[in-house]
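The complex appears here without one of its protein chains, the remainder shown in place.
Up next, chain A:
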Amino acid sequence: MQITFKLFASLSDYLPPDRKGNVLSLQVAEGTTVQQMIRDYRIPEMSAHLVLVNGVYIPPSARADRALTDGDELAIWPPIAGG
């Protein structure tokens, strides 16, 4: 299935270098969870602060069980402090 994966601010460094901007269109296995994506892309747990699927916040306790479905957009924001 196809998903869109967006990493914001400093997290965009965890996307492969050949991506366009901070967005990646990906083929992932059926049943892939939010937590698996965070682990597979080696995003530090504490940097995965705001995790959103189709704009809806997924709290840390729900990430291991939240399976992605075809067409989902997974977005992850770290804490940011710049001014």
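The rule is short, and it goes like this: contacts are C-beta pairs under 8 Å (C-beta built on N, C-alpha and C of every residue); 3 or more make two chains touch, one makes a residue touch a chain; residues count from 1.
We take it that contacts and distances are computed from a predicted model.
Match the chain absent from this complex view to the correct UniProt protein name in "ATP-binding protein", "Acetyl-coenzyme A carboxylase carboxyl transferase subunit alpha", "Molybdopterin-synthase adenylyltransferase" or "NADH-quinone oxidoreductase subunit M".
Per the UniProt record, that chain is "Molybdopterin-synthase adenylyltransferase".
Considering the whole complex, which of A:Ser10, A:Ser25 or A:Thr69 touches the chain not shown?
Of these options, the touching residue for the absent chain is A:Ser10.
Touching residues of chain A against the unshown chain: what are they?
Against the left-out chain, chain A lists 6, 8-10, 12, 21-23, 44, 46-47, 49-50, 52, 55-57, 75, 77-83.
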